[in-house]
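Removed from the display is one protein chain of the complex; every other protein chain stays in position.
Naming follows writing order (A, B and C), and every chain is counted from residue 1.
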Amino acid sequence: MKRSFALPLLFVLACKPPTPAEQMDAVVSWVSTAGMAGDAWLRHTTPDNYTRQALQLSNQQLLEIGTELRKSPPPAIDGATLDSVLTRSRFHIAQMARLVEEKNAPDFKTQLDSLRTDQRLVKQLSDSVESTQ
Amino acid sequence: MKKILQLALGVITSVGGFLEIGSVTTAAQAGAQFGYQLLWAILLGTLCLIFLIEMSGRLSAVSKHTIVDAMRERFGFPFFFIVLVGMVIIAFMVLVAELGGIGFGLQILTGVAFPWWAIPVSFVVWLLMWKGSFSLIENGASLLGLVTISFIVSAFKLHPDWSGVASGLVPSIPETDKARHGFLAVSILGASISPYLMYFYSSGAIEDKWDRSYIPINRFIAGFGMTFGGVLSMGVLVVAALALQPKGIQVETFPQAALLMTTALPRWGFYLFAASMIVACFGAALEISLAIAYFFAQGFGWNWSEDLEPSKNSRFAFVYTIIILLAAIPLLLGVDPIKVTMMSMALTSATLPLAIVPFLFLMNDPIYLGKYRNGWISNSVVAVIILISFVLALISIPLQIMGG
Amino acid sequence: MEVNVELLIGTKVRDADGNDVGRIEEFRVERKDNSCTVESYLIGAAGLISRLSAWTLVRPIARALHARKLYYLYDVPWKDMDLSDPKRPKLRIARGDLRHAR
Partner (left out) sequence: MNLVRDVLDKKLIDREDCCMGRVSGLVMHVSESAPPSVTHILVGGPTLWMRVHPFLGRLSKRLATIWGPKRNEPVKIPWSRVETVGRDVKLDVKGKDTGALDWEIWVAQHIIERIPGGGSEEEE
């Protein structure tokens, strides 16, 4: 009985920190999320509010993971490259979030296309981290 | 004729009971990260559930006792109390998660953040229990639940590689991320084999006044209903494997899950997902609140029936009122429902033996079941489930720490 | 003297010489008209099994494991039980004189 009370506490306290490979996976995941949400919005199949929130969320998540990565960068890749691609992605995502509000689809598409380029780069970086593990 | 109708409704009800925020998130996470590899966990969970649900219904139909009635009578109050504490804590967490799921569904539709929905959503759930009848809740929630079939439609539209799907039905161990893989398998099993479903089902059999003549119907409902539910879960996993995994999207948050069906059904996928989530979580929230109230009322021998006026079974009504009020609080504070879900799934696995071991005794009780008690096949199945549940209980905590 | 039945369940019983006999698990009663009288007390693991109505489940397992000796049952007639201290029930006879049931 005591066990059932102590367990939830234990869960909250104990969760091991993510490895660099997991962090890179998360980066890929969030950049792709932004891309996919952007696609859906361009097709007019998702509400503006949702799209803006999803973009803001991925921007914020990328910021957090980026800060962590800067503290302990994965040894296999160039820290500066990673840093710049993260900053660029976040810039595009932030622009997209703004353009949703303005309902400016053409400019949104331009930003989305640039994000796609960064998405591929992020994927390459993540793969190289994975292969060195 | 009436029985045929009941049969159809029963099957749909069990679908409603099966698919909820836990099974959707775990299946989506599994598909997004490991492709078809974890399909076997859904298959195993579904098979276990078919047997457990059939037994729950049979116990009620023959003995006119619910599982909780019988457990209190056979094992006495001190043991009952331990199960009560464990069951209420976990069911409460699941309830918080389901209410959060409804709130999230509304959030992606309207843009209003989910903590704002905590009060209105809890109120509507409560109002339905307060004013509604059992059949309204059972049948209404389940008919609406048919919208979740869109998961299967999406899976087909993405043309999965069927040989890959089939190989996923056989357990395998991945080369990397073993802890995460194990954690997700445990969570999927925890999401499928949820004891509250057994308690709810056996109470429902009493509410619907089942007798021995319902044994074949019960068998049919358990078999087809749970299979149907399992296939829906597999649909979620397959869609996630095809739509999210290639892009490397993991399902950590709800806005990511919302993109699940946008590839398969570009036009309606987003809205169908939101609707499915709202409806499925709503049905589950009702079932869990009632299951908790049933548990108290039956265990302590109070009057209980969802069809009575609240004041005619005041303590029963009081329990679900309090529990739904309390469940709104963590959501108001902005606790992440997905985290609560994952935690409650692992905890369900950890406490499974507590629910299943007494159940084995009850299902062999000659006084309750006479000649309808478990045969050796059913007993072997329960023995295997107990074995699985002990393994789950032992590994779920370390896996939560390493893979959660 | 008044004794609470529910608190007697699971209490250890000693015999007249102070030896451990087992725990009280069940009470055999006789119902007549408006009264209900205790005929005997069941002591030992087998009493627990019959209390849980679990023979159909336990018997085949025990047979397969040849573990029939693990469970035992003393059927103590009411005359032989001294409940003057309900927390420490005592037998009025020695363990050796007890009747094995079943």
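By our rule, a residue touches a chain if its C-beta (ideal position, glycine included) is under 8 Å from a C-beta of that chain, and two chains touch if they have at least 3 such contacts.
All values reported here derive from a predicted model rather than from experimental measurement.
Taking every chain of the complex into account, the absent chain touches B, C. Of the candidate positions B:163, B:176, B:213 or B:311, contact with the hidden chain is made by B:311. Where chain C meets the chain that is not shown, the touching residues are 1-7, 9, 25-31, 34-39, 42, 50-53, 78-79, 83. Where chain B meets the missing chain, the touching residues are 63-65, 69, 72-74, 76-78, 81, 130-131, 300-304, 309-315, 317-318, 321, 367.
In the analysis below, only the chains that are shown with their structure count from here on.
Put simply, the C-alpha centre of chain A and that of chain B have 31 angstrom between them.
Chain A and chain C have centres, each the mean of its CA atoms, that are 67 Å apart. Taken residue by residue, chain C touches two or more other chains at no position, since every residue touches fewer.
Not a single residue in chain A touches at least two other chains.
Across the complex, chain A meets chain B through its residues 1, 4-5, 7-8, 10-11, 14-16, 25-26, 28-29, 32-33, 35-37, 39-40, 43, 45-50, 52-54, 57, 123, 126, 133. Residues 74-76, 360-361, 364-368, 373, 379 of chain B are the ones touching chain C in the complex. By the touch rule above, chain C contacts chain B in their complex via residues 9, 52-57.
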